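Of the protein chains in this complex, all but one are displayed in their positions.
And then subunit A:
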Amino acid sequence: MRKQLSNWGNYPALDCEEAAFSVDEQLQQYVDSHEHIIARGNGRCYGDASLGEHSISTLRYDKVLAFDEATGEFECQSGITLDQVLDITVPKGWFLPVTPGTKFITIGGAVASDVHGKNHHAEGSFSNHIISMQVLTGKGLLTCSPTQETDLFWATCGGMGLTGVITTVKFRLKKIETAYIKQKQIKAKNLDEVIRLFDEHKHYTYSMAWIDCLQKGDSFGRSILIVGEHAKENELNDKQRQAPLTLPAKGKLTVPFNLPGFVLNNFTVKTFNALYYAKNYKRVIENVVPYEPFFYPLDAIHHWNRGYGKDGFVQYQFVLPLEHKDGLAAILHRIGEKGWGSFLAVLKVFGHQDDLISFPMEGYTLALDFPVRKGLFPFLDELDALVLEYGGRLYLSKDARMQQEVFWNSYPNARKFERIVQAYNPGGKFRSIQSDRLQFNYGSNNSNS
């Protein structure tokens, strides 16, 4: 069916054909009968990574194939979303090994973006927990793992769907005693303090900081650091202990339509940030909370992206290497000067990551939202130049606008990745408007020449 498609940022919107499949034969048939396609999951990447002239939705390809409750090995088709996985596994005492800030992404998307979570410094990205997977490549359906068809495996983790359509994924879950998190929130007066606090709390499995980037002077970069561990059964209160693996029931809020663009202006963002900071009236708060508000605070408001108006927004997420944390202040200063604040700015420390094309590297990552407006893209180009200067890079799953040279100059293995893509996806059958924008060379398809 032809439709106007866009991902979570509502930018860009593309008029394209979207099809779906629920069994292997339908996928194969679609791949055989279309020249260019790109797989799309739940549309929660922010930019254009899963948009193309023909997109194939994996959402109906959502079957659970195996779940070993003794070992925590889980195998499923790629279109199942994380919330469904959690519904199945949490009551049995198993949690996702890595989860991003929303549970409304598919497993295929988690692999293609090689997602990271609040535990990256301790447990790595999603690819670290994959046992094996199957990918329908330009050379047919192949099985790959860290020990088998390794080129394909590493080019598929974080490869934005360019090696083909991920069909099934087998991965390891993480044992939990309860569905709760023992969390600690600490206020930091400024950027230096929060960086120091991150370091002091690095033994925590989960950590991230909410940061107010509109403050100046002494409170520049004031933050709330949030760290946590899966709660043990004896850390729950009596009521929680009655059903330690079940979440309390609660309602859902929805933003029913796109708010006018002016709703999120400097004043409202400042007010929001001030209220958010002030709600923690004590410097340190410790409590036990269900996993949902800890991992997925924004999932409680369905369609929060509509808050940015119909022109949409881009989320700008970059990482800087540890030795260049001074760059963080420089970039935040530049954003502060511009005064184009962000509803949400999230700071997090990444641990070591050793792979081909995934986003994380040991260092600091910051994510900010910018509503699309006149002058935004030139401004982001200026920020890109700073990120590059400090040896950093941008997250492809959030990207909708970076210039191609920024990508090629910031991902050290980009050309090697491109060569592997050429081998498994000759001629570029699997391509998105993002990979076209980044000017991928897909090589030639011999069968056509």
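Structural remarks
The rule we apply is simple: contacts are C-beta pairs under 8 Å (C-beta built on N, C-alpha and C of every residue); 3 or more make two chains touch, one makes a residue touch a chain; residues count from 1.
Heads up, the rule we're going with is that contacts and distances are computed from a predicted model.
Chain not shown in the complex: UniProt lists it as "SDR family oxidoreductase", one of "Cyclic di-GMP phosphodiesterase Gmr", "Transcriptional regulatory protein WalR", "Sarcosine oxidase subunit delta" or "SDR family oxidoreductase". Within the complete assembly, A:V64 is the residue of A:L14, A:V64 or A:A414 that touches the hidden chain.
Although one chain is hidden here, its contacts on subunit A can still be listed: residues 1-3, 19-26, 60, 62-67, 77, 88.
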